[in-house]
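What follows is chain A.
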Amino acid sequence: MNPVLLIAIPLLFAFLSIMNKKFARPLLLVALLLDVYLVFTISKGLYSIGGFSQYGINLLVDQYSLIGLMVVNVVFFLTVVTNCKEVKRLSTVLLVALAGVNGLLLTNDLFNLFVFLEIVGISAYLITSGNKRPLATFNYLVQGTVGSGLYLLGLILLYSMTGTLNMALILPTIVDKAIPLSNLALPFMLMFIGLGVEAKLLPFNSWVKGVLQNANALTSVLIAGVFATTIALTFGRLLSTVFVLGSISNIVLVILAVTMLAGEVAAFASKRIREVLLFSAIAQSGLIILLFANGLVIPAIMLIIANIVSKYILFTITGKMVDGTKTDEIESLQGVFSKNKLVGFAFTVASLSVIGLPLFFGFIVKLNILTSLFSQYQLFLSALILVVSLIEGTYFVKLLIKLWYSVGEVKTFKVDALVKVVTLIFALGLIVFGVYTKPLTDSLMTVPEEMMEAIAERGNF
Partner candidate 1 sequence: MKKVLSLLVVLALGFGIINSLNQNSSFPKFGEADVSDRVSDRYINKNVTEENEEVIFGEDGYETGSSNFVTSIVANYRSFDTLGEVTVLFISAFGVALLFSKDSKRVSLNFKPNFMLRVGSRALFGLIIMTGIYISVHGHLTPGGGFPGGTMIASSILLLYLSNDSFRTKIKGFKLLEGFMGSLYVLIGVAGIYVTGYFLENFLDTGVVGDLFSAGIIPIVYVIIGLKVGSEIASIIDNFLTEEVS
Partner candidate 2 sequence: MSVILMSMLIGLGVALFGFTLQTTIGGINRKVVGRMQKRYGPKWYQEFLDIFKALSKRAISHGWIYDFGVIMAVGGITATAMFMPITDSLVAFAGYDNFFIFVYLLAVGMLGMAMSASGSGNPLASIGVMRALTQMLAYEVPFMVVVITIIKVSGTSSLTGIMEFQQANGWFALSLPIGFGVAFLSLLGMLGKKPFETYIAPSEIASGPMVEYGGKQLGLLFVMHEIATFIEVSLFVHLFLGGASNIIEFLAKYFIVYTVANLISNLNGRFKIDQVVVFFYKWPLALAVLQAIWVLWR
């Protein structure tokens, strides 16, 4: 199947959906189902749009984007299914968002990437507009626009130097034309910052708090889970196949390291559960990008998968919990899980996986990350990661203990059976993958090679 359908179908349905509002939600579900089906049937390769080979726009399906597509589409689908009530009038937006997300993962063209970035960005603004904090969303919009503007600036500089927009051609062209790295520092930094805004990297992410701290389950899972994963994967592709960090790598590493540290420390200092989770999400995205920036693709993808699954569980349950109890102060949520054991179990498993304790998938990921970092002899970074994950573990354990054990009266909340089932399955998945990882690691093995293949062939068909 042609992967462009992954983008075309949601778009088509989006256009159709505004003609009659009644069909919007069913259309969304159908589109999601179709996409999930398609993801598992498309085959690898380079797909041209309009038949202009490497001079036009291409979609690239390799192991990397395939894994990304599977994860993102499935989680997107489940998010919508488990939050059917919240979807309401957002169906069209979600359809467009789905198209944008798939586009970001598939595209092999820098400018096309910008367009999809904007699509995803605008849908994100609209999705977050539901939390009744227009100022926060406005803030997000301004920052997002500046960010994508900077990305565009960097892109056009790059174009003027290389004369191409094809991601697979940039690197070969740089080599061919022998463009010195110092000349490339500015465009790459601009693009890095532009994407960094969306990827929640530290100095550029003041939007996150406002947007996520009041978000419901749907919004938070989409923004912190699906979109973040997509952006991270996009970022990862750029960092691994397009960017030549060269002289700016120090600045980039500092930014990423500070992001990680600041996220965890801020989460440590937070008293509200959603804030804790959102800061933790910031730190995680910092870590993911950090891995990509160091060329550690496989651990990064593993982390992305672990992250989206656990973030799905955490944010969904938190959203439902906050909905049900009308509060997100950890102090007043004490002991909520004693009445909702299944949900509590899923939440606990997800947190333990995020902390990186054995028997859970997060542990395998952490081990992988550290092994790779040490094989590069990155002593300082790995020490930082350990320190950071100590802080992370501390507040997560604190959170868990508070949520399981009460001192006073216990608030209750109701969770649909569907949410229970889905989160439970995800939690079990974390355990299963934590014990038996071979299929996943095997399928990841070929990712870096395949990523480089397109470049080696210069985007030819």
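What we mean here is this: a residue touches a chain if its C-beta (ideal position, glycine included) is under 8 Å from a C-beta of that chain, and two chains touch if they have at least 3 such contacts; residues count from 1.
If you want to know what made the cut, all candidates are chains of the complex that A comes from, given by their letters.
Since we're looking at a predicted model, the values are computed, not measured.
Trainee: Identify which of the numbered candidates 1 or 2 touches chain A in this complex.
Mentor: 1
Trainee: Quick one: in the complex, what on chain A touches candidate 1?
Mentor: My answer: residues 2, 4-5, 8, 11-12, 14-19, 47-53, 55-57, 89-90, 92-93, 96, 99-100, 103, 111-112, 115-116, 118-119, 122-123, 125-126, 129, 157, 159-161, 163-166, 177, 179-180, 183-184, 186.
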